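Only one protein chain is missing; all other protein chains are in place.
Right, chain A next:
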Amino acid sequence: MQWETVIGLEIHAQLATRSKIFSASATTFGAEPNTQASLVDLGMPGVLPVLNEEAVRMAVTFGLAIEAEIGRRNVFARKNYFYPDLPKGYQTSQMDHPVVGKGFLDITLDDGTVKRIGITRAHLEEDAGKSLHEDFQGMSGIDLNRAGTPLLEIVSEPDIRSAKEAVAYVKAIHALVRYLGICDGNMAEGSLRCDCNVSVRPKGQEAFGTRAEIKNVNSFRFIEKAINHEVQRQIELIEDGGKVVQETRLYDPNKDETRSMRSKEEANDYRYFPCPDLLPVVIEDAFLDTVRASLPELPTEKRERFQSQFGLSAYDASVLSASREMADYFEQVQQACGDAKLAANWVMVELSSLLNREGLEIEQSPVSAGQLGGMILRIKDDTISGKIAKMVFEALAAGEGASADEIIEKKGLKQVTDAGAIEAMLDEVLAANAEQVDQYRAADEAKRGKMFGFFVGQAMKASKGKANPGQVNQLLKKKLEG
């Protein structure tokens, strides 16, 4: 039987506000436990919430970026359940009137096709604290620093059909929230977390299969692995005559498996109702206009511009627009050297491999965009060859000089373009390889092609790579065949 996978994702993005959604406490990650928890965050008797306007602004920013309808009358609701790291016994969230309504996000698949993923809604809510089960000898510790951190929960339609698509979608959301400056996207610190709703159905069948929800998967790699594992589990279960039950599952990256956390029957009745401590928030036109005016260029717009303005391929454009930092870096290189294609190549090949090797983000790159652009200028004006440029680049990365020019000067890497000097050097090479010269001249056209490369190699070696390769080619041909 052919199976089709159906996936819908719920992404929790921590909004990068300075203070919490309903209190004035700071939201900095990694502070000493409970030092960023005010009376409100602790759920003390008698305290009341006051909404942080910045969180609303950020949510609206996201809504406008996915072309969603913005909820003009926002109602906060209480989601009631008991848990030690949920101090009030309820989470303040949104139910019937979310701030962001239906929208969409286009993702680029591996084969370059663009797929539109529907976004059902996105709503504001507060994060819970953390339960710490180690170091307390049979007891649990509670850290409420995170309690009250604003979250935007982004719910997708079940439009995703594979683990790879899911990862592409999460990456696109990740890039978008970072572009918008509303979330730092740090998945290791939990700033962006993902719940995956996964089901399978026989290919061609319209009705959805029963879904399982995999909670809190916190890296792109784990999302792919967890979904693939879950899909396999469901298919095997059904093919063995079993039934998928609706439940919440946890992914264990150490064992690469999901396991049941709680079934639908055990699920809480959250008893949502409008929070009486918060008045409905009405979003007015003027507010929307201000937010709209402050929207930066979005990834899709940037990708399209890179193609039309710079003539880049769809693939290059999408790689270079994947993050705001990457795009900004590329554009600075392009501006410095005036050559988009060379700039794209150097950023995508040499720079990327350097960063990968060193485990650095582009904003930590040891080679600045200005340095790289300056170096490309020297390739363009034939001061150095592409091959020498790689040496210059490594030297820049190692901090051996402030600019490409300085390194070229210091190391004497300037390309030899003086025809006389090149000819003299070629004469020496040919003299030293007289036997091969004779063979070359005796050979037919097909064999000559191969042998020509040998002489070029010898010549470049003799010049320590500094001879202009074009001139070497041209003069060599003349000497051998002239």
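By our rule, a residue touches a chain if its C-beta (ideal position, glycine included) is under 8 Å from a C-beta of that chain, and two chains touch if they have at least 3 such contacts; residues count from 1.
One rule holds in what follows: contacts and distances are computed from a predicted model.
Colleague: Out of "NitT/TauT family transport system ATP-binding protein", "Glutamyl-tRNA(Gln) amidotransferase subunit A", "Alpha-L-glutamate ligase-related protein" or "Acyl-CoA dehydrogenase", which one is the UniProt protein name for the chain not included here?
Modeller: "Glutamyl-tRNA(Gln) amidotransferase subunit A"
Colleague: Touching the absent chain in the whole complex: find that residue among A:D269, A:D285 or A:D381.
Modeller: Once the missing chain is taken into account, the touching residue is A:D269.
Colleague: Tell me which stretches of chain A touch the chain missing from the display.
Modeller: Answer for chain A: residues 39, 42-51, 78, 80, 82, 84, 87-90, 142, 269, 271-273, 276-279 touch the chain left out.
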